[in-house]
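Below is the structure I would like to discuss, written out as structure tokens.
The complex appears here minus one protein chain, its other protein chains still in place.
We just call them A and B in the order they show up, numbering each chain from 1.
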Amino acid sequence: MATEAREIEFAEIKELYTRFTARKVVFILGSLGALVALSLYATTLGSARLGIGEVSSAVFARIFPFAGIETTSFADVVVWHLRLPRIAMGIVAGAGLAVSGAAMQGIMRNPLVSPFTIGVSSGAALGASLAIVLGFSLVGAEKAVVVTNAFLCALLTAFLVYGLARMRGVTGESLILAGIAVMYFASAATSLLQYLATEEELQAVVFWLFGSLTGATWENVLVVTVILFFCLPFLMRYSWDLNVMASGGDEVATSLGVNAARVRIITLIVATFITAGIICFTGIIGFVCLVAPHITRLLIGADHRFLFPCSCILGAILLVGADTVGRTVFSPVVIPVGIVLSFIGVPFFVFLLMTRRKEYF
Amino acid sequence: MIIEVKRLHFSYGHRPVLEDITLEVEKGEVVTLVGPNGSGKTTLLKCLNKILKPKKGTVLLMGKDVSKMNLKELARLSGYVPQNGVRTFPSTVFDIVLLGRRPYIDWRVSSRDKEIVAGLLRLMGLEEMALRDFNELSGGEKQKVLIARAFAQEPEILLLDEPTSNLDLKHQLEVMNLVSSTAKEKGVAAIISMHDLNLASRFSDKMVFLRERRIYAIGSPEEVLTPDNVRAVYGVEAVVNKDSGRPYIIPLEPLQASKAAAATKTA
Partner (left out) sequence: MVLSSDHAVALKCIGVSPDEVAGISKYMAGDQPILPEISKKTQVGSSFEPNLEKIVELKPQVVFTYVKWPDPEKLERKLPDEIRVVRLDLYNPETMEREIKLLGRIFGKEKEAEEYAEFWFSKIREIEEKIKDLKEEERVRVYYEHGSKPYHTCSQGSGYHQLIEMVGGINIARGLVGGYPEVDPEWVIQQNPDVIVRDLYEHSGFGNPDLQPLQEATESLKERPGFGEIKAVKEGRVYTFAHSLWGGAFKNIGACFLAKVFYPELFKDLDPEEYLRKHLEKYLGVEYEKVKGAFIYPELPN
């Protein structure tokens, strides 16, 4: 703590701050390493009994196709078609959800906000239910009706919320209130559809609402990765503006040269887009959005330059970790990742909250 | 002339808040805006840096029309300290002050940026709190941090909205000393809204009395801080004492009659 040093020299303050940011960078690199380690470890875990040797030769056989590494087709299938897509989806989905949660909380200056607050999830759920129950779709892409419907309805709902909020000036409160109103409406519509559904359709809707990484394929992973590739730089570019907005109201932002209204709408669109792009494949996995940014803030503070990348990594760790636990603890039975996430994430979060309430690094 | 306000009108919807405001401020001048609640002090401050857009009239900052400047350009010329800092996500004092460099920073924080912030923290006596969470500071410390943030913008003008309202005696003096000495040393113009007439009298070169949306009186404290003006603007009977150099007022009693008169006038 700084209290020990009575006389802190000018250069010392600067040095102190430089070290302070350097520590954050080190922490981010460290957690990146942890994510890589976790992902590799998760690749060796699963219901099929494969040794570490078998898994690693299956992994390397594809990476170095000419090295002549021998592997079985079973190990190859398990590792490359079943485990790795799932882990990869966990990484990109966890990262995307966490970063959009962090962005939304920043622009609203409200720690309880996530893309889910402005109706993205209820919109996606409604879209999926429409497709499952009524066979209704906004665009007629045969195979991916549920996915496209969920995606489009999520976006539509978010824009509806934004449109409603605009009527009274887009502030955090108006967005949240409009979001809650629309969310209840969409949920009621989803419930009505569930009520009208046959038992079979009901099952499918409920399954979708649970959220799961079981359906992950390399194609889905690629789509989400592309979305992140284009959206993340956008958010990163606004880091400073979000810092300004998060530290005071819109008036302060204006006085510091930030057009708060414009930053808010762009960030909102980008965050919504990322979230919709993820949950249309995975179903509703909400918790990461809310809690990964909080954990990150508790660990390295609220500076968005570091908060964004670090939230991504911690979100990925949370989701991959939860899914790995979910598919191993009662193996071969798979516990839906949303359930495990809360079981793991909540105690961890509470622990951090209790132990680090006052200090941040 | 660093600021020229010409015939400025502002209204919230159909409710006029400021009418026909004309004001000039020189380099290095400390100007205080005084007047009862709702007389438009804060609104006037916000019209000066584009937080609010006037309905009519112009604001010239160093000869340039403020409404035609972009926000970043404006933020390099004008620093703003809001009435009270809102609670934020956990953020260190250093980080908060660093935000004042936002108009200059593209992405990377330069060594100079850090030096400016460090220097300001030292100037304010906040060096030991550099890495403390802003939310944990006392009201006076917070106010100093927000002022440091405005200083970090290296502005030509400073707009402060009731910077002393929630502070104890010592912090009030410290804050005002900082602002006036910076104004004098760096030639920055400071426009400050205030409730405390004596503090205003002590530190300002010019006082502006606002009453019912208009400027009622403008001039040096000696010129305008008179029992007549206080009675007309605040509806308070007061005596003014000039023994200690600057005029000093002792309020006596609110005026029932003048209150009634003011009420009928507005109705």
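In this text, contacts are C-beta pairs under 8 Å (C-beta built on N, C-alpha and C of every residue); 3 or more make two chains touch, one makes a residue touch a chain.
All values reported here derive from a predicted model rather than from experimental measurement.
Trainee: Specify the shown partners of the omitted chain in the complete complex.
Mentor: Within the full complex, the chain not displayed touches A.
Trainee: One chain is left out of this view; which of A:Ile63, A:Met167, A:Val333 or A:Met354 touches it in the full complex?
Mentor: If we include the chain that is not displayed, A:Val333 is the one touching it.
Trainee: Consider the whole complex, including the chain that is not shown, and state which of A:Phe60, A:Phe74 or A:Phe351 touches that chain.
Mentor: Of these options, the touching residue for the absent chain is A:Phe74.
Trainee: At which residues does chain A meet the chain that is not included here?
Mentor: Missing-chain contacts on chain A: residues 46-49, 73-74, 77-78, 81-83, 198-201, 203-204, 207, 212, 214-215, 327, 330-336.
Methods note: only the chains that are shown with their structure count from here on.
Trainee: Can you work out the whole-Å distance between the CA centroids of chain A and chain B?
Mentor: 43
Trainee: Can you check the complex and tell me which residues of chain A touch chain B?
Mentor: 2-3, 5, 8, 10-11, 13-14, 16-18, 20-21, 105-106, 109, 111, 240-241, 243-244, 246-249, 251-252, 254-259, 297-298, 301-303, 358-361
Trainee: For chain B, which residues are in contact with chain A within the complex?
Mentor: Within the complex, chain B contacts chain A at residues 46, 49-51, 71-76, 78-80, 82, 85-86, 88-92, 94-96, 99-100, 102-103, 105, 107, 109, 111, 114-115, 117-119, 121-122, 127-134, 136, 153, 159.
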